[in-house]
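Below are the structure tokens for one structure; questions will follow.
A protein chain is absent from this complex, but the other protein chains hold their places.
Chain naming follows the written order as A and B, and within any one chain the residues start at number 1.
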Amino acid sequence: MSFSTFVTDKTGLQKLYEAIISKHETYAPVEKFGKYDYKKVSSLKECDPDSPIAMTMSVKPLFFPRASKIMKYEANSSGTTIMETDEDPLAGKRVVLGVKHCDARGLQVLDAVNKWDYIDSDFLKRRANTVIFSTRCDKADTHCFCTSLDYDLEKLDALDVAVVNGSDGKIYLQARTGKGDIFLKENSDQSTMYDVQNTMDDVRSTKYEEDMKKQYIAFTGSFRLKMDYKDVNEKMAKRFDSPAFEEASRNCVSCNTCAFICPTCHCFKISDEKIKDTGVRYKSYDSCNNVYFTLEAGGHNPRPAKFRRWRQRSMHKFVYYKERFGVNLCVGCGHCAISCPVNISIFDVVNHVANSPASS
Amino acid sequence: MDYSKQIQDIAAKLFADGKIDVFVGYRMNSFDDNQIPVVITDPKEVAELVFTEKSVFNLTNYLKADHTRNKRVGLVVKGCDSRSLNLLLTESQVKREKLYIIGIACEGVVDDKGQKMQNCVECIVPDAVVFDEMLGTPKGIRDYIVNADIIELAGKGLVERREYFEQIFENCIRCNACRHSCPLCYCAKCCIDQETATIYNGSNTSSSAFHALMTWSLHLAGRCVDCRNCEKACPSHLPLHLLHKQNEKVIYDNFQNHLAGVEEGDRGAFYKYSLKDPDDFIL
Partner (left out) sequence: METLLVPTLCKVDRIIQETPDVRTYRLKFKDESLTEKFSWQPGQFVEFSLLGSGECTFCISSSATRKGFFDCSIKRAGIVTADIHSDLEEGDEVGIRGPYGNWFPLDEIKGKNLLFVGGGIGLAPLRSLIQYAIDNRADYKDFTILYGARTSADLCYKEEIEEWKKNTSVKVVLTIDKPEDTWKENVGVVPKILEEVVKPEIANTKVITCGPPIMIKYTLQSLDRLGFAPKDVITTLEMKMQCGLGKCGRCNIGSTYICKDGPVFTYEQLKALPDEF
């Protein structure tokens, strides 16, 4: 099934964004201290849907919040009551602008773990009610390697509407899902946006696929990092005992930030905040690089050393998740390397391990 | 400022003489002209070592890692780094005889964009204060400069100031990278990680971020050496120095111009008693 594609220009896109923001609950990257984080916006001026990838935090917290309330409780002499918390602020119909392709793929990857066996209906509801607008990057950043992984950026359906910059200032809006298709048709402004199928204008209609391909080729040519993910998957699986994990993680300061900003990391902890007789239970992010992560109450810790935790992190991303759910738990966004105070990239670590001698 | 050659020679000699097991220094990034810390155990890797104005990270952070515990360590320290080292020494976190310290008479380091770092512009102690060997020409201790942001902050009232900080902490994601990258945060279990301390309890609400960062900064008050490892690690680019510099100024004004770790054996402002300490809070 093919979905509609529209062609417009910079002003047309801005008009569309403005119309969306005025009509729908919209989230977009908002700058603070040079870093962009997704927040609810009320005008296009507040945000920048074209924020630089290196400076933009993941969109994951809009679906899997950094801290979400599980329940409230109250305990007094008449007994204990467990109360539903306030309404989920993220469950309503909404639009997110300016999501990066890799980041959107991260959500798709997370669907697998949230859908198997026990179904996380809250996560899936947030996903179902959100329309994602995603601009395809024109140029790769220093740490990007999305094209080296197991997904096709050209056809990626983790996003609902792809925005692609064409030649001569043309901008293509391509629906990738049924949800995106309906949304785009409902919100298109006929004075500035033209359906490539309907318009008679030859330049606008017939060449759009070629034009988008050209942008894609230029984009894929701009990558510094390239790898063969199949080779890495295969080799990593045989290197559980490799000393390369120790070498690659030696200058890690175990600050954990890589897991907190990763678009696919989904480990969490459950903690209670208690004030006298009432309390709130939260689900919040945790990191497998944290020494307490697997520390048992009895004092036993299966992963006391840093390299063991690194092994878990990189094997989970490139071996275990793949074995279990068929996809890599890494989307090649490079955020870990950007945020790391000592610039360790998961790319370098897995390649270093994969290229080390195999263990018996 | 380029001491790469000297440091390579010293490290090679230390390994050759069997004086160290590990050397902690800097090497070039594989992708741009910035540097990252490197922990060397193999003398062959010594050739990678560099030191220029891009050598930003405070390496004394590595003294709490598995790789250096109970080992003989060679280490490069700038002025600020040596101050944190001084504190680690007095707090019995490292043994002086296990260390071989290459001190740098630092001319200031630059950030990713090549701009001189703000803490270097305002640096009071550019020369390493504890070392076995000094590289560069010492410049001596400079006059105390009040941080520009703190002057601005001083103009704000208490309520306004609280609001200002709350607005900053809103972007905190509670990853605790600031704490982990701080050389002076070595507690086996930080008070903000204790399961029983329910107000901090890990969850990333803005109130818990506020509490956690405030508590953290107060624990470092009188000890922070303004190396800005925390800011470098913060994924949200929060101006964490505001907390520390504010504390530093209050302590400088009230505790006989105390600056953490400048003197050998310094215990931090709150850990020593002097008759000159302010007592006007006693009614």
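Assume a contact is a pair of C-beta atoms (placed from the backbone, for glycine too) under 8 Å apart; a residue touches a chain by one contact, two chains touch by 3 or more.
The shown structure was predicted, so the numbers you read here are calculated from the model rather than taken from an experiment.
Undergrad: Could you tell which one of A:215, A:271 or A:339 touches the chain left off the display?
TA: Only one listed residue reaches the unshown chain, and that is A:271.
Undergrad: Please pick, from A:10, A:23, A:93 or A:324, the residue that touches the omitted chain in the full complex.
TA: Only one listed residue reaches the unshown chain, and that is A:324.
Undergrad: In the complete assembly, which of A:24, A:69, A:94 or A:224 touches the absent chain?
TA: Among A:24, A:69, A:94 or A:224, only A:69 touches the chain that is not shown.
Undergrad: Touching residues of subunit A against the unshown chain: what are they?
TA: Subunit A touches the chain not shown through residues 68-71, 73, 75, 79-82, 84-85, 87-88, 91, 113-114, 116-118, 120-122, 240, 266-272, 274, 279, 281, 283, 286, 288, 293-298, 300, 302-303, 308, 312, 315-316, 319-321, 323-324.
Here is the rule we go by: only the chains that are shown with their structure count from here on.
Undergrad: If you average the CA atoms of subunit A and of subunit B, how far apart do the two points sit, in angstrom?
TA: Roughly 33 Å, centre to centre.
Undergrad: Which subunit A residues qualify as touching subunit B in the complex?
TA: Touching subunit B: residues 32-35, 37, 57, 66-67, 142-143, 224, 250-251, 253-257, 259-261, 269, 271-275, 279, 282, 284-287, 292, 305-306, 339, 341-344, 348 of subunit A.
Undergrad: In the complex formed with subunit A, which residues of subunit B make contact?
TA: Per the touch definition, subunit B meets subunit A at residues 29-32, 34, 36-39, 57, 61-62, 65-67, 171, 173-177, 180-181, 189, 193, 195, 198-199, 201-205, 208, 229, 232-239.
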